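Missing here is one protein chain; the remaining ones are kept as they sit in the complex.
Here the chain labels run A, B and C in written order, and each chain numbers its own residues starting at 1.
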Amino acid sequence: MSTLDFVVGIVYLVAAIAFVTGLHLMRSPATARRGSPLSAGGMVLAVAATLAKVANDGTISGTGWAVLGAGALLGAAVGLVSARRVKMTAIPQLVSLFNAVGGGAAAVVALMDVIRLTEHAGATVAGRTSVASVLDVLIGALTFSGSLIAAGKLQGWIPGRPIVLPGARAVNGLLALAAVGLGCYFMSGAYDSWWLVGSLFGALVLGITTVLPIGGADMPVVISLLNACTGIAVAMAGFVIDSAGLIIAGALVGASGGILTKLMADAMNRSIPAILAGGFGTGDTVNAVAPGVTGDVHPISVEDAAIQLAYAGKVMIVPGYGLAAAQAQHEARELAELLESRGIQVDFAIHPVAGRMPGHMNVLLAEANVPYTQLKEMDTANPEFPSTDVVLVVGANDVTNPAARRPGTPLSGMPILEVDRAQRVIVIKRSMGHGYAGIDNELYTEEKTGMLFADAKRGLAELAASVKALVGA
Amino acid sequence: MSTLDFVVGIVYLVAAIAFVTGLHLMRSPATARRGSPLSAGGMVLAVAATLAKVANDGTISGTGWAVLGAGALLGAAVGLVSARRVKMTAIPQLVSLFNAVGGGAAAVVALMDVIRLTEHAGATVAGRTSVASVLDVLIGALTFSGSLIAAGKLQGWIPGRPIVLPGARAVNGLLALAAVGLGCYFMSGAYDSWWLVGSLFGALVLGITTVLPIGGADMPVVISLLNACTGIAVAMAGFVIDSAGLIIAGALVGASGGILTKLMADAMNRSIPAILAGGFGTGDTVNAVAPGVTGDVHPISVEDAAIQLAYAGKVMIVPGYGLAAAQAQHEARELAELLESRGIQVDFAIHPVAGRMPGHMNVLLAEANVPYTQLKEMDTANPEFPSTDVVLVVGANDVTNPAARRPGTPLSGMPILEVDRAQRVIVIKRSMGHGYAGIDNELYTEEKTGMLFADAKRGLAELAASVKALVGA
Amino acid sequence: MTTSLLADLSIFVLALLVGFEVISKVPSTLHTPLMSASNAIHGIVLVGAMLAAASANDAAGYVLGFVAAAFAAMNVVGGYAVTGRMLEMFKRRPDPVPAPAPPDGAGLLGSGTGPGPARDGSAGQGS
Partner (left out) sequence: MTTSLLADLSIFVLALLVGFEVISKVPSTLHTPLMSASNAIHGIVLVGAMLAAASANDAAGYVLGFVAAAFAAMNVVGGYAVTGRMLEMFKRRPDPVPAPAPPDGAGLLGSGTGPGPARDGSAGQGS
């Protein structure tokens, strides 16, 4: 081992420390912002050290440099521009896209190594390399196609609702068998890289058929899981090319991503196997048919709702997925400003898993310039409901469902915003349609609740107009 | 690398996973008990694998087996018997003793390796081995003697008060220089193991002179720090004999022990450098001279105190270091039982750092058979003080000092037991002597506080007798 | 059964342990940034792509090398950029006077239907 190689190894270690410290800092909101630059610094070091090594080794051809440079520049440019341009609410699909290419790169790295080793007839591949290569290719390819599907679902290019084909399980099983079988055959001594390519295609198809049946709302968890998988694929690539840097960073992401996936699933009261089984949720774009608007519901007119709001002393707005789906954040801010101008105290109560991605509501309201001081987290908001005159629930459902307090429902155990403790509640939604968890909400049939059936954006705009008309503003 | 060596390496890895999981489980009281057996299981595996390797390698002589077996059996027996026999309150000094021998063993391992390598004239030692050996010998020897002194202080064989000799700092500096200098000379190419032995003796003396000036009450933190040092010494031993098992386990202990040391120091509102500087505290056995019993204090007679207790509805006992020093736990339990037999509600309020080692009061009261349900942790106890008729403070001082609520005192920021919120307070202590932090306690001059100047054991016994006499029991 | 395989395995297992331990309780608002941050870290595959491309010497190798480098660079650069943007949300106390709203693209993936000037990065999580 040359001195340069030793130094490069040490630099990888330093980078690993930076990655770990970066993740550590991101455990708490107070320190989170410092974590990312630190981690990025480690990455720059690792890449620079590798450049030095490649240049020093001198095996790379001129074409090689050109190809490498062009590829890296192109990738970096696309990555940077899309990261800069993306709307905050579209971030999960972008992360999924980045994850896809990461997994793809890991698979390609293994493939390149295998092709190089098996160029000459009768060549063999060392046991460790072949095992790691097959794992890398399988996991990397599955992650690649699976993440693309996940991104497509969130972006709306692929229907968000679960796409369950008849016999899908059997097909998935067969695909998995085929992909693994081809890989094993390759490992067992048939060192022809075409077997590996076959395995790769099997895994690609498997990634698609695994993610398609999962509902769009479960996608954040799926993306996190695929992210962990990419980590493992990268670690395997590290075994293939014998690079400790890749092994450490990949394993780090694999394990921490796995834990994060569990935390995310827990936060929305779902289990990971149940998510992967698929078929849950109705997707983002379904036109909900009102499932039995019983007589118990008290519809309220826009005018009545406006009167209640205009003459309240304290109003709390509870945004949910429906607000995001209708892109009604600006209307919400405008209504809040209008009420405030009448001297009414208006706050937003943010449930941690409101919407469809962690932090969804914060991002959305930040986009609409709602001041920071008006956003109340669940723990701060809950004690305030009893003294609140009117709660305006906009497209939120599960996060306000009192059924969560009872055992035996899909929501049981999830902490909720205790909207039903307020004096009066107005709910804006389009119908009696269910939320993510797919169950009825008892809040809607309570005496104090008025249902304002409307699209969130339109409903809020009409409310604001009505309030203005009322007070002659 | 033979297959056996590979398998042994894997077993060390499995053991490492067991150690980490064991420590992880011990982060919370609910799971702590499962942690130790798991960790011990990993250790058994590691030792068994090593036995297999030594037997298989076949380089060990018959005498070698005998020596190894005799040594291990003797050590195991002494360790087991002392662990079984020790009183719970003497555990810190026993841990310190075990830590001492661990550090000693690490130093000896490096020494043996160096002696073996340098047996023949003109022999050289590889760079990595010599650096690691010197570090191992220095840290291991320092830990060995330092831990013995710490144990001696806690055990009372060496005065607990800080022993500060004139010019001690200069002497320590010179010693450190000498030990490191000898080590460097050895490393620089003078591969005669006597230099290393000289370095070892320097470190031994340094360990003694470093710990002597530190007050007995700071010993738990010092022991924890020395424990982390032993971890590092063991990791260095791993570098010397090229054993990943030792490197992993040693580094694990080094880092986690370091964090733990910080947590312990934080819990008692001290900084680690300040502790190491020494000179803090008055030791365990000093006869405190009352520093200005001002007229503001209200001494109370045993009889008056007995009346207050006997006719209270709710009594809270706050034990502190004085109760431990006087071994008055049984008297405390008896008084509590007596009061309870009169229908009075009696509880013990336990501050997390009451006494001189973490968990001190729990251990003590457990020894005296105080039922679990009567022990209230700080967070549970504090809301109860306002509704408590009489608080009986027994040899506790700092943990009740309201000065902690003000900035600028050595206690500032430490959460306290809010004894001063109760209706009446009776304090049993021998004098107006200070506690560990060395500051006055404003509680003692409050109107509601009665001071019962007595040794905790005698005071409690007299109180019980007096209550009995009073109620004719 | 090489020394190097054993060392690599040890490194792998230890890195897994670090990963498990480094994430414990995280408030759910931080889940998306954390996911994005760990996504950026596996962009280290760029290092692998560089090493693999360095030994390419035929057309297939160059094509694959190009793909690997582009993919990996996109992962790493985009990953850190998007994480940084998300973490802008966690400013402790944003200007009470809102800064002039920078024009915001309509969304790379074209899904934006929200009207009006959008401004990112001005809400935050106290704590």
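Everything below uses one rule, namely that a contact is a pair of C-beta atoms (placed from the backbone, for glycine too) under 8 Å apart; a residue touches a chain by one contact, two chains touch by 3 or more.
Just so it is clear, the structure is predicted and the values come from calculations on it, not from any experiment.
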Name every shown chain in contact with the chain that has been left out of the document. A, B, C
The one of B:Val78, B:Val164, B:Ala274 or B:Ala469 in touch with the missing chain is B:Val78
Looking at B:Gln93, B:Ser130 or B:Thr449, which makes contact with the chain not pictured? B:Gln93
Omitted-chain contact residue, chosen from A:Ile10, A:Ala30 or A:Leu174: A:Ile10
Considering the complete complex, identify which of A:Ile115, A:Leu135, A:Ile163 or A:Ala244 is in touch with the unshown chain. A:Ala244
Logged for chain A, residues touching the omitted partner chain are 1-3, 5-6, 9-10, 13, 16-17, 20, 24, 244, 248
Residues of chain C (touch criterion as defined above) contacting the omitted chain: 3-4, 7-8, 10-11, 14-15, 17-18, 21-22, 24
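Just so it is clear, only the chains that are shown with their structure count from here on.
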Touch graph across the chains, line, ring, star, complete or other? line
So how far apart, in whole Å, are chain A and chain B when each is placed at the average of its C-alpha atoms? 46
Distance from the mean Cα position of chain C to that of chain B, given in whole angstrom: 44
Multi-partner residues in chain C (2 or more other chains touched) are 2, 5, 13, 17
Which residues belonging to chain B are in contact with no fewer than two other chains? none
